[in-house]
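With one protein chain withheld, the remaining protein chains of the complex are depicted in position.
Lettered A, B, C and D in written order, each chain numbered from 1.
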Amino acid sequence: MILYTLRRLVLLIPMLIGLTMIVFAIARLLPGDPVALAAGPNATPDVIESVRQEFGLDKSLPLQYWAYVTGLVQGDWGVSIFTRRPVFEDIMTFLPATLELVAAAMLIAIVLGIPLGLAAAVYRNGLVDYLTRTVALGGIAMPRFFLGLLLQLMFVSWLDILPLSGRFPLIEIPPEGPTGFYTIDSILAGDWYSLSIALQHLALPAFAMSLSPLATIMRMMRASTIEVLQQDFVMTERALGISNTKILFKYVLKNAMTSTLTVIGLYVSWLLGGTVLVETVFDWPGLGLYATQAILSQDFMPVIGVTLVIAMIYLVTMLIVDLLYGVFNPRVRYT
Amino acid sequence: AGRKILIMASSVDIPNFDPHVATGYAPAMLFRNTYDALVRVVGTPPEVKPGLAVSWTVSEDQKHYEFKLDPTAKFQDGSPVTAESVVYSFKRIVKLKRGPSWMMAGIVDADSVKAVDAQTVAFDLKAPFAPFLQVLPWMFIVNQAVVEANIGGDDGQAYLMKNTAGSGPFKMGRVAPGNLYEFIRVKDDWHQGGGNLEGAIWKIVREASTERMMLQRKEANIALELYAEDMAALKDNPAVVSVIEPEYRTFSIKMNTAKGPLADKNLRKAISYAFNYQSMLDAAGPAELMVGPLPTGIFGHDPSLTVYRHDMEKAKEYLAKSEYKDGGIKLSVMHATGYENQRRWSLLLLEALKSLNIELDIRPATWPDTVAAAQSPDTMPSFMCLFQTANYADPDNVAFAAYHSSRNGQWQNPVYKNEEVDKLIEAARIEIDQTKRAELYKKFQELVIDDAPDIFGVLEKRKLGFGANVKNFVFTPVAANAIELLPLSLD
Amino acid sequence: MTTTPVTLPKRDQSARLENWSRAFYRFRQSWLSVIGLAIVVALVLVALFAPFIVPHPEHVAGGTNTSARFMAPGADYWFGTNALGQDVFSLVLVGSQVSLFSGLAVVVIAIVVGGVIGAIAGYFGGWIDEILMRITDLLLTIPSLILAMAVAAALGTGVTNMIIAIAITWWPAYARLVRGEVIGKKEEQFITASKALGAGWPRILGRHILPNIMSPIIVKASLDMGFAVLTVASLGFVGIGVKAPTPEWGTLLSVARADMPDYWWTAVFPGCAIFLAVLAFNLLGDGLRDVMDPKARR
Amino acid sequence: MTLLEIKNLNLSMRSFEGETQILHGIDLTVERGQIWGMVGETGSGKSLTGLSVSRLIPPATGRYLAGSIAFEGRDVLKASEKDMRTLRGRKIGMIFQDPTTNLNPVFRIGTQLVDVALHAGHADPTVLGLEPGASSRDLKKAAKRVSVEMLDKVGIPKAADRIHDYPHQFSGGMKQRVLIAMAMIGKPDLLIADEPTTALDVSVQAQILKLIHELVAERNIGVLMITHNLGVVAQICSHVAVMYRGRILESGPVTDVLKRPSHVYTQALLNSIPTAHTRRGELRGLGGVMPEVQ
């Protein structure tokens, strides 16, 4: 298993090289010229030219790529042409916010989705089934930004029980810690007040974001549970007197988890790449906003950097998912 | 809650703190509060007030200026503000050729500024320049010692990008790019008067509706980018004060006068007549229609000019005179992605063109695309939607930036070129006699209107929302949302 | 061996009919699916006939009426009017065209591209599989919204480009799905049987494997129809969607978000339309899954 | 007391075509020490009869129109689900046809065995060789021990090690034996085995038959074995019932039925078996003999 993990990690390298090439090509072949904008309005042509040189954009594409990759190897992810801040630094400030949001959303989705899916499968075509499916489908069917706005109207404007936006009250100092997750950092610091504040801020965006994975996990769970429930061994287990709860939560659950795991893995990357809308509505200072801003202003380096980070997280998630397959299914061999 | 911290909600980031490099109103807000300039502008119409300089003299020919610095003025590190630093700052602006340098291009160069003594600075202009004092508030003075200590290979650009070295009443606190910027009132500050603010936060908020809700919930004290619909919603809220003021910000639809069908003046006129200005005004929210190329109320503007208004008969008449008698062509318009009003006006343009049997392709474009498209007549679409904000309260700002042919290729004036117009702008620029100057601008306006290079649109009023507890705000129509914090107080 | 003269039987329709009735029976088991089907049919009809039935066709073409801005829903304007005085009802009705059409186009393109690549990779295996799947993986790792935005930025905005942009990010999922199914199916006995009979790979892939893996694809496609409508809406939200004046639900909604809550009707009706469409396709997909699932015991 | 008494069992199953009656008045009595064979046409209802004894047909699909199934005098069809749980595994053991699909693929053999043993032990600790009222820790220990013993008994070599294996690491015959062990671990009084040896080759089949036979001899339990291999019936069963289209055509001691079949269908079945003496082309089959059923 260690060998397998190592081999997978080694295989990541060619993947990442391919990835940088594709993303680089995409980013650089876009029309439009950010240099004129970066130089500022009223910049004279020679200033524009000097900015162009400063960022090496006057060189040929392969040369630019080579410069980028050699920089990358040394930990230099390039510099934003607009803010001139190092991309890596920026990503590191935005990433924890996004990760915290995604993690919270996934947590909600998993913790609610799996039991609801099980319940829907057990009471198939019954009231519980219809109810959970309708609610879940409702969650999927709502555009996320619209859902976000509605949630804000409801919980903030009318009920006034949750904060409107952001990660932490503006005039207070957020908890600091090694993870950059306000929730975890405040737990680590034993700061329960900060924790409750952070959780309040997290609640709405995480919920808005969790609905679609929640629904998918739930339906996946429902489908695979139904399938597992029809397997012969369930009949055997029942015939030999094992209680229904035990069959469901021990024997069926583990079988049904495999396909659900794949979905969970895929959703992590999907959420990471799709936080923009929720982040916009809730002013969540995360990677999605950073990336969107960069794309709209054709700021190459951040776009490439964000893509790389997300791709790496995706690849690692998939590796973890694959390793977890083995936990849930002994027939999977790490070869 | 006892702390007097003012929160401003805005959608615009502050990517660069260097006052000689960055532009835009969000950086301008930062500069206005962390740096000082020789003078300030306040009120409507904008009046020049002392800043670092307590007094100044102007020579007869308006080419020689002398400023006396406030002896109490000191930088945030405690060192006094000297004439040396002022000279250093101006030299840096001229050298870098970025940020505000264009405003005094050809007027001030490296050897125009001299320190007469520690407290006196003298300027020798290359040519008389009427709006000189209006330009000065944007020339911020940096602390020479600090910059020199962090000079690097780029005149301290790398350092000043993330640090401030000014004499302003506020210094930077927390900085979270893309999220918030905190300003902290400097202790033992030399500025006189001022409100009770202990600090302020510039919070980046993407959605206007969120800005509004923050204001309603008192999570923000000032909302800077509100739509007309937001203002309507806030109207009856006792906790919110709406500020709706005219300012020198024009919206016009530029036409590609150099290439394609719109090079035909008659067609341009036909379109100018076909456009429904009233609908534009309706859709714009609080605004007034432009009368000619200059913003209403600015020096030299002539409110009695005859301009294009919706008139289908005339439109048909001019269309008949043009090469495209029956329309039947397809034009394109570019507007900024995500600007709702620009999208609406593009739709109005579509409607107008349809009445002339002309098709229109509406292309939302990102700002870099717009800037890039403006670089040549070949890439410029038939129409381009543009807002322009006056940086200084002088007609020269708009006239030079938007209609002088030397600016071709810049987004403010991608293609328009008329030698007569150029001459008028240049003459007005160095004219000292105010009546003569007004005369020149009147001519200029008439000429441009006749040329119809733009569809002169609206002057949108500045729409700001204030919490009722914010006191002492005075509206200034230049860079109106670059709020000066010093005078403000919170109840 | 005797060759008795035979009379050709009439094609036994009853067997086919029975199959259909069987499928429909399973479908009917869940009334949610029936509702889904009904809504989808209704939406398709609306999309087809919208241009002929809308009360204000001129607004659909970009016409405005600023003297009637922000009228609340009423007898004249069933869904009210927007900031330009356009009839929201007309816009929403015609908006269904783009939303449904582009959803369909995206899904079809994704299925065709992903299906072909996945089928080839799965069937031939080996290095062909390896190469095709690594490319697929690469595209999967690039965040789809970012890719779509980049494509839209590169090709410009507009319905066609938007469809291409979304399809580019979607086909890998189908490629993976189809590949997995093909790998599963190609080891089945009846494939071997057909091979033993002498069938070549095009016949095996086309005649035997593809019909047998259609059900997960159709199910996914019906669910994706819903997601496509949402994605189109999302792209509209970040401003790279459909060109004005063509009405499209997502753009209508995103443009109207500033009007909330005072002029709620400009946002709520397009929002409801999206909600309804996505819901309907998902319900339909669930129903289809039940119909196509041979393991469904009832 | 009679171990199992099925009386006039009528069962109908629901499907999309509507409800069809599958079992038409099944009567069957199994005493201790008897091994009943159940043979018959495919789809005649043998498996459903077996499942009915443990009441494992989901109420949504199956409906009992009439009849009763008495296990040691208690009517299974009227018992509560809780009572049924005490019967299943503990009193009635079941072996299903296909060894591969009937073992949970993602759990160790041991886990599955121990759970069944625990279930039986909770109801009656003596099954695991403990005093009544034993602590749950003791129960767990005992369950583990008994599981290993049982595996050993069904002939799995090195049972203490193999208990940690997963089903896929076992061959078909071994898995079949695991299933048998699971069915027997609760020391049931009735064993229902549904085609336990189909798909096995004759030598493995012989081993398993031997094991079942030994159990009956040892513990005096009753067995109901469903199969379509008349050879198997002839070898191991004491009694046999012949089913056709949901009815029992005839039943009785094996020697009577197989030697002197009274029903044409039974005769036809027996004629269908090729023997060493059957000449090619002369195998009779049903040969158009179709017992009339209404």
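As a convention for this text, a contact is a pair of C-beta atoms (placed from the backbone, for glycine too) under 8 Å apart; a residue touches a chain by one contact, two chains touch by 3 or more.
Simple rule for what comes next: contacts and distances are computed from a predicted model.
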{"item": "Candidate names \"Amino acid/amide ABC transporter membrane protein 1 (HAAT family)\", \"Vitamin B12 import ATP-binding protein BtuD\", \"Hydrogenase expression/formation protein HypE\" or \"ABC-type oligopeptide transport system ATPase subunit\"; UniProt protein name, chain not shown", "value": "\"ABC-type oligopeptide transport system ATPase subunit\""}
{"item": "Selected from D:A79, D:A134, D:A160 or D:L270 as touching the chain missing from the view", "value": "D:L270"}
{"item": "Chain not shown: contacting residue from D:R108, D:H122, D:H228 or D:R245", "value": "D:H228"}
{"item": "Absent-chain interface as seen on subunit C, which is shown", "value": "1, 3-4, 6, 8-9, 11-12, 15-16, 19, 188-190, 192-200, 203, 208, 211-212, 294"}
{"item": "Subunit D residues that touch the omitted chain in the full complex", "value": "35, 40-43, 171-172, 199-206, 209-210, 213, 216-217, 228-236, 238, 254-255, 258-259, 268-276, 278, 280-281, 283-286"}
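To be clear about the criterion, only the chains that are shown with their structure count from here on.
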{"item": "Selected pair, greater C-beta contact count between B-C and A-C", "value": "A-C"}
{"item": "Separation of mean Cα positions, subunit C and subunit B [Å, integer]", "value": "47"}
{"item": "Where subunit C touches two or more other chains at once, by residue number", "value": "153, 239, 257, 260-261, 297"}
{"item": "Residues of subunit A touching subunit D in the complex", "value": "231-233, 235-243, 246, 250-251, 254-255, 328-331"}
{"item": "Contact set on subunit C toward subunit A in their complex", "value": "29-30, 32, 134, 137-138, 140-147, 149-151, 153-154, 226-227, 230, 233-234, 237-239, 250, 253-254, 257, 260-261, 267, 271, 274-279, 282-283, 286, 289, 295, 297"}
{"item": "Subunit A to subunit B touching residues, read off their complex", "value": "31-34, 36-37, 39-47, 80, 82-85, 90, 93-94, 149, 152, 156-157, 160, 163-166, 170-171, 280-281, 283, 285, 289-290, 293, 296-298"}
